[in-house]
Each structure stands twice: as C-alpha cells, then as structure tokens.
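Here it is, the structure, as structure tokens.
Only one protein chain is missing; all other protein chains are in place.
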Amino acid sequence: MKKLINDPRAVVDESVEGFGIAHADLVTVHPQPLFITRKDAPVQGKVGLVSGGGSGHEPLHAGFVGRGMLDAAVPGAVFTSPTPDQIIPATAAVDGGAGVLHIVKNYTGDVLNFETAAEMAEADGVSVRSVLVNDDVAVEDSLYTAGRRGVGGTVLVERIAGAAAERGDGLDGVTAVAQRVVDNVRSMGVALAACTVPHAGVPSFDLAEDEIEIGVGIHGEPGRHRIAMEDADGITQRLLDPIVADLSLTSGDRTIVMVNGMGGTPASELYIVFRKVAQLLEGLGVGIERSLVGNYITALEMQGASLTVLRADDEMLELWDTPVHTAALRWGA
Amino acid sequence: MKKLINDPRAVVDESVEGFGIAHADLVTVHPQPLFITRKDAPVQGKVGLVSGGGSGHEPLHAGFVGRGMLDAAVPGAVFTSPTPDQIIPATAAVDGGAGVLHIVKNYTGDVLNFETAAEMAEADGVSVRSVLVNDDVAVEDSLYTAGRRGVGGTVLVERIAGAAAERGDGLDGVTAVAQRVVDNVRSMGVALAACTVPHAGVPSFDLAEDEIEIGVGIHGEPGRHRIAMEDADGITQRLLDPIVADLSLTSGDRTIVMVNGMGGTPASELYIVFRKVAQLLEGLGVGIERSLVGNYITALEMQGASLTVLRADDEMLELWDTPVHTAALRWGA
Amino acid sequence: MSVEGTAGDAGAATTLDTAWAVRWMRDTAQVVSENRALLIDLDRAIGDADHGENLDRGFGAVLSKLDDGTPETPAAVLKLVAMTLMSTVGGAAGPLYGTAFLRAATSLGDATAVEPSGVAGMIAAARDGIVARGKAEVGDKTMVDAWTPAAEAAQTAALAGATAPEVLAAAANAAHAGAVATEPLIARKGRASYLGERSAGHQDPGAVSTALILQAAAEAAGGEVA
Partner (left out) sequence: MSVEGTAGDAGAATTLDTAWAVRWMRDTAQVVSENRALLIDLDRAIGDADHGENLDRGFGAVLSKLDDGTPETPAAVLKLVAMTLMSTVGGAAGPLYGTAFLRAATSLGDATAVEPSGVAGMIAAARDGIVARGKAEVGDKTMVDAWTPAAEAAQTAALAGATAPEVLAAAANAAHAGAVATEPLIARKGRASYLGERSAGHQDPGAVSTALILQAAAEAAGGEVA
C-alpha cells in the first residue's frame, strides 16, 4: 500500500487541517472534537444543516459546507461514523435559533451515533430533526438487513435541503423537502478495484483481473454480486435498471442525475457512463434536467462509479439552481 | 486492466460526447474533426483562447472551456497531441475578430501540431499567437532535452489569460499576460502507481511496492528519479524544494498554489500535501494568496500528485478573482 | 481461547473489586491491541475493515483515562469506559459497547465488590443494552450472538452456586462458543447484512471482540485460559 500520508492514524486530522487552510474563506475547522462549520455559523434565524460520517468519502461532507448547503460536517475516522461528542458541539455551533437538521446516511453506526447526539442536543435545548438517507438499491431485502445504505443521494439531499434552509424555510419545511428528496432518489454502484483503508493496509476486498463488484458500498464493503467484467455500456445498464424499476420512472419524468467517481476512476470514464445513462433515459422518455459528473462521494481510491437518479419536481429544480458556495460544489456565487 | 470503457479506440469520442451532453449549457462539441467550443463562440471582439493536447488529462482542457477561460479545447487521442486538422477549425471557430491565442504545452508533438495549425490558420486570415507552457522543473537539463514539459501551470495560464481576454485585452496584451504567468509558474509531480493507457492495456511503467517516481510526467512517461517510498511530508518537500529554488521564492512573495491529483489519489491525500506546502511556504515567509486542491490535470488513473506554484502579482490575482464558468472551475457565476 | 473455571485454586479467591475492574479494562486494551489485525481482517471479510482499529483506538483511550486516576467503584470504572468508548470508537461498535458498559455500570450500583449474581446481572444488562440500541436478535450474526449465551451461562452458573470468577469464566466460554457459531450464519444486521449469503463462512467481528472482552474479564478475575 502506497499512500500520500504520514501516520495512518493522523490521516483525518491532517487532511482536515489542510482543507481548513485551503478553504479558510469558507470554513472553520474545530479540532478536538473535530468538526467543520461554515465561516459565518451560526446563521441567525436559519435552520442549521449538519451531516457527517466516516472519512474517506471526500469531498463528502466537508467539501459541501458553505452557503446553500451544509452548516457543519462531522468527520469520523476512515470509514467509521463520528461520535456523539463531535456531533453535539457541531449541532450547537450551527444552531441559529431555528433548529438543526441532521442528515444521516443509513448505517447502523451513523444512525446510533447521530441518534445519541440528537437526544443530547435536544436536552441542551436545540431543536433537532433527522432525515435518514437510504438510496442504495443494491441492498435488496431491506427487511432482512440494516436497510438500504445512504450513498450518492446524500449529496443531492444536502444541496436541496441546504437551499431550502438558505431560502429561510423553517425546520419542518427543510425536513420535509429533505425527506422528499430521500423518497425520490436512488443509487447503485460498481467497483472495478478495491480501496485500501490506511489503518488496514491491504485492499478491502480482492477482485480478480476479470471481475467487478456490482452494488458495492462506499465503505469498501463488498457488494452483492460479483460478475465478470463488462463494457461500460453494459455496466451502466446494470446500474440504471434497478434504479428505474425502484423509482418506477416513466416517460415524462424529470430527473437530476449524478455519475459519481469512487475516487480512482478518470473523469473520461465517468462521462462515458453518463453518455449511456443519457441515451437510456432518453429512450424511456425521461428527461435529465440537471447533472453532476465527477467525484462527489468517494471510497478513497476505489476504482468504480455510482449512479444516482433523483425524480425531481419543480421546487427541487428551483432550489437546485439557487447559489451554492462550498469547496466542492459552487455556482451562482 | 479494467476500465469503464467500451472500445478502447472510442474512449475519446464517447467521453467527449458524454461531456457535451452533461454541459450542453456551456459548450458545443464539434465532431470530426473533434473539438469543443464554448457555447457562445465566437465572442465578437474578444481574443479567442485555444488549448489542447492528448486526452487522459481531464478535466484539462475541455473542462476549462467557458466564460473567463478557454474558448476552445482540442483533444487528441489518449496521450497524443491533436492534429492540425482539428486545431485549425477550432481556431477559426473562436476567432471573434480580435485574434486567437494558442496555449501549448511544451511537448514535441504539441508544438509541431500547433505550429502547423497556427501557420495554416494565419494563412486563412486569423491572427494567431502562441505561448508555450514549460513549467515542469523535473526536467533539469533543458539544453539536452526537448525542454521543460508543460504540466499543471497550464491550468493557471488558461485561467489568467482567459480572464484577461474576457476583460477585453487585445491579442498582444493577452499573450503578454499568459507569458508572464508562464515565466512565473513551476511544477513538479510524483507517481505512486502508474496509469494504464486504454490502447496499451498494461501499466505505463512498473513501480515496486516500495518505490515512487519523482518528477513523473503527465503522459504516463517515467519520471527522472525513482526513490524509496517516503511519507507525505517528505515527498512534499521533494516537490516544493526545486520549485522554490527555480523561482527563487523569497520572503514576501505572494503565490497561487495548486495541489493537483493525478487521477487516482483521494482528495484527503491532496489536502495532506497542501497542509505541508502551506507550512513550508509559511516558514519561508511566502504567502499563499489563492489555492486549488483537486484533480485538474490528470494522467488517467495514475496515483500521485503534482504541485504547482505561481509567483503572482497584483494583476494576476485580480484576474484570478474575476468570474469563471467552466465545467471544472467556476466562481462568481 | 476458552476459559476454565478455577474454583478451589488461588484464582477463585479473587474479589471482583475496583482493582479487578481496572485489570479487566487494562487486559482488554492489551488483548484488543494484540488482536487488532485479526479483528480488522474479520471486518474486512464481511464489513469495512475497521473494527480492530476502532476498538484499539477506544481502549487505548481507556488506558489513558485510567492512567489519569482510578475511579472509586467497579461501576465507576465501567462508566468511565462507557463514556470513553462512546466518544472515541464511533461506528456501530462505539455506541453498542458504550451502551453495554453503561448498563453494566448501572446494574452494579455502588457495590465495591461484585457478587456472582451481580456478575450475571451485569452481563445480562450489557446484553439488554446492546439489544435495545441495535435491535438485533440472536442469529442475526452480531455481537448479540456472543453476549446472549454469555448472559445465559452466567445466570446458570450463578444459580448453580459458582464463584464470581467462575461465573465470568462460564460467560467467557459461552461468548467464545457463540462467536465461533456465528461463522455459518447469514447476517441480518450491521454492515455484513448487505452481503446476504456471502456473509456466511466468516465469524462476526463484534462477536469475536465480545469474546475477547469477556475472556479478559475472567482472566482478570484469575480464570485461566484453556
């Protein structure tokens, strides 16, 4: 394993420190316990948005802190959800009096830690709501599992809920919009090669030269099916089909589409995937109103991609287009 | 080799097609011969900026087409400079009557193809100037080589010259600003693991588990020194030292710094490198006025990073801050 | 790895006092550190390769806390451990073990020495806390599959008149057997559940770490490793 790191145990602290220096105009880094807030937090009268999770998915979440998106990001250790003692002060720090929304990806660890933190923040007098992002259609039998995972859809929830908060919506309103995005967003991922967690030092799974992992998660956990390598168009079809089925997308539907790189896949390959998605959706009469193609929610240097599709309504599109100014997503500002 | 591609020979066409669909609001893709222009090209009265080079370095160059940056990008085959028959119509397409500047990375192939194209475009009545970006300090004896390569500095030249053109500077003025950036920008790269060119199917070079390639180029060509793996701080020092020496940076100098990922390196590692750069420059009394950390000029999925430092003056900083709206770099718009 | 009852020999006389609780936690820190790579590997197979790192970080922090000063009662030790794990481990294991140690502490009250029935009550409380937080049932291939047989064995031993160290040894042995028995199971909770049938054939990392923790408890009480 070769990585541009110093001590494997210092990876998160050092990279967040660097992030803070590079984006000092946008964010404040609070060390020990570690969390990141937007520079002007708390914004008085605005609902505060907090998200967090294991590190290793950059730019998620710190890269999405700023105007029109998150007020705070709480990074855990690599692939390990953060602890309540980080989430509680982050929540307090961004409460501008209108309450705080926790955007939580549906993993046992994230759920339990955010749950505890929300309870304690409430006890400290902060109104806290939570939405659980669970967009990963790779998890089929949610009855017999921890439920669908939260993956790429998180980025869209953070953006659209962030826009609603910036617009001045109250805690119930922001929560409702966030939940509507959750209800209408689905994702599916593929890995061509595993990543290596710094503290583990060996790849998270072993794939043969002709195998790929369909339905891979973003924690380097193996996916559900392992199949022989296929071409990009074939793989794209495998990612899109279960999403279309799960959302019951039909002609006339409008969407926001994200083709996301897992960290080790060239942009050119992501655009090849996007091209096929566009062709397939066009064939279904489904419109792509907005799109993101790039590395937004990664799994360290994993080679692979994920596809996220949101069935968008007028309000979501309107919120999408409002100014956003974060390290990793920026327009209109 | 596993890649999210279909036919290796269709990689460039298909990915540019996908790019065109994703960014239809920003660019127009012209197929056969392939080039990309900003949507509103030619902008009357504005100097047109054209750059190009081998593909595989995305987002360079197509990702930088748009307001405040390039008017056209001309992508060659993977790691192969484009041909005059692409460059000539691209040049003509963005000539708004004020002439066209070619921003050329200093490689024999790029130089020869752009030279021929410039000659023929001039013959067709377009005023063409060229600047040669040659910022790679890894190439030491430029007397005995094809000269220093153009690498990360290209991004900064395109941005600042693009801002000058958008401001309304004439061809001589834009050329002069671009040349001033070239004269003051230096870069150096490192590879931890090689990339695989789609048509070659095997890694461009072989590195042992404990070796890294210092001074690697962006075409997957081996670098100058191969050394034993070191930690991020040590590697960063190796990248920065020759840049500081070459630019004779001294206390009070102001800089724009880019820590660039080669395609397969997680953002967290780039921020760890940036952190060390910031510490080292601070120690020298050199200020980082602006920075970019991310994948801007890649070598497919190579694992590694490059460091670019521009000694910036007031005008460069002012131009830097003006609005830019491209697929990969956007602010103020 | 199974732990034998040691009634009759020197170990049996050990009182489960505050010093025992501290020993337990120091031993746990050591055994977790020694098994860090094993726990990472188990989690790598059916999870995300961090369980060993998470616990090592957490119990490393517990060690520092214990170096800062010793709490007054066994319950106070366990409460300190609970708070430390909660704030340093993260992931699923952090809140689950945090809750387990918190409930265990609460069950002990302000006793300065833990009786056999207290041991059984403590393990049952820990198990109940984990179930309350994580909603897993026996057979879901989680740490519950180690804690549940441990709680039952402790209860049985205590009712049969075993000494406190013997109760701990029975619990540790049962936890170990429970962990081993997770191997063929298909996970229905936690990250391993995403793997579906592919989760079979590997022991659950949290069940294995549970067995290690209870083994340390028994050994700190003078139990011997079989």
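Quick notes on this one:
Each chain gets a letter, A, B and C, in the order it is written, and its residues are counted from 1.
Methods note: a contact is a pair of C-beta atoms (placed from the backbone, for glycine too) under 8 Å apart; a residue touches a chain by one contact, two chains touch by 3 or more.
Since we're looking at a predicted model, the values are computed, not measured.
Contacts of the undisplayed chain with the visible chains, over the whole complex, involve B. In the complete complex, the residue from B:33, B:96 or B:173 that touches the missing chain is B:33.
Note that of B:42, B:76, B:153 or B:261, the residue touching the chain absent from this view is B:76.
The chain not shown here is touched by just one of B:1, B:24, B:176 or B:200, and that residue is B:200. Take subunit B: the residues that touch the chain left off the picture are 9, 33, 54, 76-85, 107-109, 112-113, 115-116, 138-141, 144-146, 149, 197, 199-200, 202, 204-205, 217, 219-224.
In this section, only the chains that are shown with their structure count from here on.
In whole angstrom, the spacing between the mean C-alpha positions of subunit B and subunit C is 55.
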